[in-house]
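Note that one protein chain of the assembly has been removed; the remaining protein chains are unaltered in position.
As written, the chain order gives the labels A, B and C, with residue 1 at the start of each chain.
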Amino acid sequence: MAGKPVIEIAFDTPRLEEKLLAKAVAAKGAELRLTNIKQNVFTLQKTSLDVCLVRCVSLYSAIHTAALREGAGVRSINSSESIFLAGDKVLTVSRLRSANLPIPRTAVGLNTRAAEKALEKVGLPAVDKPPIGSWGRLIALVRDIDDFKLVAEHREMLPSSYMKTHIIQEYIDLPNRDIRTIVIGEEVVGAIYRYRSSNDWRTNVALGGEPVQAFLNDELVEISLRAAKAVKGDVVSIDVFETTDGSYLVNEVNGVPEFKGLMKATGVNVPEKIIDYVIASTRR
Amino acid sequence: MAGKPVIEIAFDTPRLEEKLLAKAVAAKGAELRLTNIKQNVFTLQKTSLDVCLVRCVSLYSAIHTAALREGAGVRSINSSESIFLAGDKVLTVSRLRSANLPIPRTAVGLNTRAAEKALEKVGLPAVDKPPIGSWGRLIALVRDIDDFKLVAEHREMLPSSYMKTHIIQEYIDLPNRDIRTIVIGEEVVGAIYRYRSSNDWRTNVALGGEPVQAFLNDELVEISLRAAKAVKGDVVSIDVFETTDGSYLVNEVNGVPEFKGLMKATGVNVPEKIIDYVIASTRR
Amino acid sequence: MAGKPVIEIAFDTPRLEEKLLAKAVAAKGAELRLTNIKQNVFTLQKTSLDVCLVRCVSLYSAIHTAALREGAGVRSINSSESIFLAGDKVLTVSRLRSANLPIPRTAVGLNTRAAEKALEKVGLPAVDKPPIGSWGRLIALVRDIDDFKLVAEHREMLPSSYMKTHIIQEYIDLPNRDIRTIVIGEEVVGAIYRYRSSNDWRTNVALGGEPVQAFLNDELVEISLRAAKAVKGDVVSIDVFETTDGSYLVNEVNGVPEFKGLMKATGVNVPEKIIDYVIASTRR
Partner (left out) sequence: MAGKPVIEIAFDTPRLEEKLLAKAVAAKGAELRLTNIKQNVFTLQKTSLDVCLVRCVSLYSAIHTAALREGAGVRSINSSESIFLAGDKVLTVSRLRSANLPIPRTAVGLNTRAAEKALEKVGLPAVDKPPIGSWGRLIALVRDIDDFKLVAEHREMLPSSYMKTHIIQEYIDLPNRDIRTIVIGEEVVGAIYRYRSSNDWRTNVALGGEPVQAFLNDELVEISLRAAKAVKGDVVSIDVFETTDGSYLVNEVNGVPEFKGLMKATGVNVPEKIIDYVIASTRR
């Protein structure tokens, strides 16, 4: 490639993260294209773009943007495949499992009846997740069969057939926090603890909880890199449970990772590292 | 592998096709597992299955079934990736385009505003499709801007954000029919014409229209095999437009293909050929 | 009126009840019109019908059928107004309250934030109901704030803005059963106990629970008649809670009442009594 690499940042809702990424593109001497995908026509024609960094909050917009850029011969980071593998939790657990990564005991039912059987298999208490959803939304702690019925009746009313699938996992009794790491290419750039707030059992919706830097030991690094690879991710965050006996379980992977909290807690310049990786990818 | 291969047919709504496939498994001396995915618990544990042949009508159930089998180390035909690539038409057109296959002129808008611009790009009359949908459902012929507004207002009311994406394609003035071919591995096993019925502009919802055997020339064979490869399909059907100037355009690919009509029109024993392919795949 | 009264039974899903009502019309010498509203065109033109007995399971179909018959000058039993007042529980509690009938302590929030305040007002444990729904569906027992969040997150995902309204009521510690009475005009024709099944906290979804005849004392009769009047009902069922201190609370009213269970438990010929009332109404 001759000249400056042309890097697109595709977004739907611009957040602090996207602004920092845009600044980093300029700082690195690359050419920036900011695309609001809500106003853009995708034509699948040849473009001058080298890479598209997909930063859409909406999962489907992220997948479609990545695919449409790939269709025009542009590399997408992450790839459409990776965004889908991380975005649909049925696919995520399947990939983590076939890569032999440790995950909570899991059973999946594709409708209410099958989910009730899956719950019997996993036992109580359990966690019941739909395949898609961010920030812990719709993830239910199932303490008894009344809880399950409540969840199942509501899920049946949801119009998307997607929501009829229940991922049932053993409830892991966490030490009040989970771990999030960020992977960029072959490097784990940092890790934080996310503490559970006092009025919610979930860590990922922690309201008042400040993120705190976590120590990155070899095991956490290895698990994070393998999890990123399992979903074919270039730039992803990994949510890890640390059980009371000190072992790790991979919980979820995010294909359009937020990194504001980790930057603040660790001082790592995440956007710079992402853009370095993106630019390097244009040279291969 | 020692002993008989164990083949699962996974379904949600058993149709004639699934019954014929089940018979073929028995006739070939393989061991059959029939799984109604509405009653099955998927545990991601090791199983005795060799291959899962995914025959679910629901796209999401098909993707999830394939992924969950893959997660347990079982080969899925088609793969979860392929079912998704064929099932989401944004991904299909992107893959067809990057494989240099001929497709109708296409522009995509990820919401109403962007879709209106996409329509301006493509021009009138146009066809407006959502990313997901079978049997031609929700595919609109847009003759003027009032048609587009009607479609867009309804799409905005649909709860799934998926449905906000509009795939706008030039309207191809077909000779009253389109072509469907079926690909199994490296072979195109047959082709049919599907005629438009008198009371609908779409060919794929033809009500009274009998399928008729079509001649498989070299170009059609080549295009079909390349389209199957573009979406990484083992067993797929390909919908092809034959334009008035005699050239071909690939319209859609189906990752859980129906084949009853083609069997009847051509006499080809499709289920036997599929099961031969499935069994052979266990030997590689 | 000269000649035989013409009585329409309008239904969407024919059940035993509709068949018994149709027989009773014939037995009484009236002329029967059976209308499947899924296949009927309503034109608002003059008709030969005298009364339409609305028996649609779908609430909206019931309201629309009643209104369209009224628009054509035909008396509807129940009236469209009454079906709506009984069908939307916000309206029901409002009418019961302004008629000074005893109801559980109730607070209503029209969205999640307001509902959380309503829950604080009522206290825990509480019952959280959406305005519309049959057979106890989506009615949640809220034991703590996690239960409430679970319900609220799911309700927010439901596409209908209707479902964002939460009716929060004190949880009444019932003696394992509630009471259902049936009112026809000025008469309470019977009462049953409905027992809670062992695996659900709700009485109205009792699976194995046989209905048992209940004694109709003066207070129950009076409350039932006043509740029917509060929603302007001709033929309704009334769900009553009997608290541990022996007093009654009106819970819900049903404007398209099922009566199979009450017939069986009490021996009362409910369909005959309904049709007698319907025919008498044509003479006024």
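Here, a residue touches a chain if its C-beta (ideal position, glycine included) is under 8 Å from a C-beta of that chain, and two chains touch if they have at least 3 such contacts.
These numbers were taken from a predicted model, which means no experiment stands behind them.
Colleague: Write down which of C:Pro131, C:Gly233 or C:Pro271 is the residue touching the left-out chain.
Modeller: Here the residue in touch with the unshown chain is C:Pro131.
Colleague: Tell me which of C:Arg15, C:Lys117 or C:Lys264 is the one touching the absent chain.
Modeller: Spelled out, the listed residue whose C-beta touches the missing chain is C:Lys117.
Colleague: Out of C:Gly73, C:Gly123 or C:Pro175, point to the residue that touches the absent chain in the complete complex.
Modeller: Missing-chain contact among the listed residues: C:Gly73.
Colleague: Kindly state which of the options B:Leu34, B:Leu124 or B:Leu141 is in contact with the chain not pictured.
Modeller: B:Leu141
Colleague: Considering the entire assembly, which residues of subunit C contact the chain that has been omitted?
Modeller: 12, 37-44, 58, 60-61, 63-65, 67-68, 70-73, 80-81, 84, 88, 90-91, 93-95, 97-98, 106-111, 113-114, 117-118, 121, 131, 158-162, 165
Colleague: Residue by residue, what part of subunit B touches the chain that was omitted?
Modeller: 137-138, 140-141, 145-147, 149-151, 153-155, 157-159, 163, 199-201
Here is the rule we go by: only the chains that are shown with their structure count from here on.
Colleague: Could you state the distance in Å from the CA-based centre of subunit B to that of subunit C?
Modeller: Comparing mean C-alpha positions, subunit C is 46 Å from subunit B.
Colleague: Rounded to the nearest whole Å, what is the centre-to-centre distance of subunit A and subunit C, using the mean of the C-alpha atoms as each centre?
Modeller: Between these chains, centre-to-centre, one finds 46 Å.
Colleague: Roughly how far is subunit A from subunit B, going centre to centre by Cα mean, in whole Å?
Modeller: 29
Colleague: Two-or-more-chain contact residues of subunit A, please, as numbers and ranges.
Modeller: Subunit A, residues with two or more chain partners: 158-159.
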